[in-house]
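Heads up, this is only part of the complex; the chains shown haven't been moved.
Letters are used for the chains, namely A and B, taken in the order the chains are written, and counting of residues starts over at 1 for each.
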């Protein structure tokens, strides 16, 4: 990318939640273009299983990402410029093997599935670490009594471990959905989804290519059947929700008047030197807030007409990438949070005392109310063990 | 419901897509209240496994649904009026067994899961019928050549059977997601999710109740962990998309200028006697369009703070019910459509001829292009068989 992109690029000034994360890299335009290259390279390999393909010596020079973007405007997607770049330096006979039998949608969809696969693997790793940490905390604090709140009011006693077990259950829900959404399918249907160029070998070529790319082979091309994108996007929202709920609880517990937790971010204020803002939790919460309407956006692309609708599919790319970034970044930030957050057990006890006073109850009663939360905590921990 | 609801009720004037469907009944306020009653009745049964519960003779008189709604305003949800109605006629000693250990959210969430369970069973039945019909058509028309269109332009030859196989694959995707979302979980966590009233027996009571209600027992109460609602809502969108895509293709194929299909609805126009509008497909398409943003709405409730957030949960009920209605109705309407739609094979052939003329190709070439689509159709049919 030349410096000329300085005046056009989004490098995260408006999205601190993802700046500097691994997820940002995994979902960058560079990553998308690299995934497109990988698709084309491995497609030529898959074609070798059908018949001889000449040895193609691709120019190792990295594609200029901005050029791909600029040259995508005319054809409406980045396929043509990428393919043209790969064909450069090849003879005509060689060049025809690049992109052979494929269509733009195969390349763009497959590339996004590759990017998503890498992102999901990364998310799984983050969520696993988050879950392990929460499991330890849930166990450690299963009997640490504190106040449960409903509809903004102190309600009844609970324990910190029980609350953390709730977070853990959400994280493990997300992990299950992330796992279930994988492997994501390769796209290889050719111009109108019939993969006609491969004849009867269509499914076999798709299967080979899928295997090479660590994707799955769909029952048939899914150009207009967007279920894979829908379930992927749902897993990303579940990830954002799992992280966002931890952030929301920490923000509540960390309120000045509540004082039970500190999320460890200690964000500086531009105007108030005395403030230590829970900025990481704020950013994670902002990611969760953005994900839900994006799911609505992505979900609207699944009922289009014809073999390639005029706009539905094109409207899906950017929101899907944004979802991948937000969910991935939320998982990374949350990993930091659960490692660095601290609890003020004295404040918890004091708040509980106030509730007991209001209820005219004593510690023994509170102990009775929370005596058996461990049966739930154990269930959550057992499921967590099973997910390892 | 007394006639006094005439001035307030929504009886479908603005939603012809669902009026008169079984889905409308399954998701009515009456159905919700009945599900709430069922929850409370079976909870007393489940409690019997813990200890003696007196024989409770509930007044068989149906609850007045509007009264429940009206009396829900003060407490903010319909639990208190429903429970009060059930306790009527019971002695104080008996009355305390009604709703024992439960909280409002247990009742409302469980009732919605019961309503959803019945709706999903109904959807599965509709989608199975749709899929069977599509399977027969895909097989019958695997070699019926027609034009594939991309970005509004005639593109290449395909076959009607291949297109129908694509519809079938979407319907079977939806069936898989519907199945995967079941069984839905019972909610039984008590005031702050710890199910404290049941002591160590919390998980056992929840398991009993779940069994009685044909729901599942969650790993722990899910008051603020909304994954079940998210995956349910996603399955509903997948259903709407599968139906909406058939509708969209039929609308395109049924355009006056295309003339390849008739969805069988023959809707009258209020102003043009000569028109026969594809109204059923229009309504199904309108359902799909409404479902996506509702998914975004429902998905936004999963990152709330505390043991019961102040508004997130309450904002979920009506959109979720609307989603159930829309998806269910779409599946019913689509069952009618696939039974009644007709194709004009001559028009398809004529359109294909025009494409071939433009391309300078002949029938033999078209035959070659579509010769092997059966390998994909067979894969889709095999998966369909496996789903039975």
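One rule holds for everything that comes next: contacts are C-beta pairs under 8 Å (C-beta built on N, C-alpha and C of every residue); 3 or more make two chains touch, one makes a residue touch a chain.
Source: prediction; values computed, not measured.
S.K.: In total, how many copies belong to the whole complex of which 2 are placed?
M.R.: Assembly-level count of identical protein chains is 4.
The criterion applied here is as follows: only the chains that are shown with their structure count from here on.
S.K.: What whole-number Å value describes the gap between the mean CA coordinates of chain A and chain B?
M.R.: 26
S.K.: In the complex formed with chain A, which residues of chain B make contact?
M.R.: Interface residues on chain B, with respect to chain A: 76, 148-152, 155-158, 162-163, 165-166, 169-170, 173-174, 177, 180, 191-196, 199-200, 202-203, 219-222, 224-227, 230-231, 234, 237-238, 240-241, 243-245, 247-249, 251-252, 285, 288-289, 291-297, 299-300, 302-310, 369-373, 375-377, 379-380, 383.
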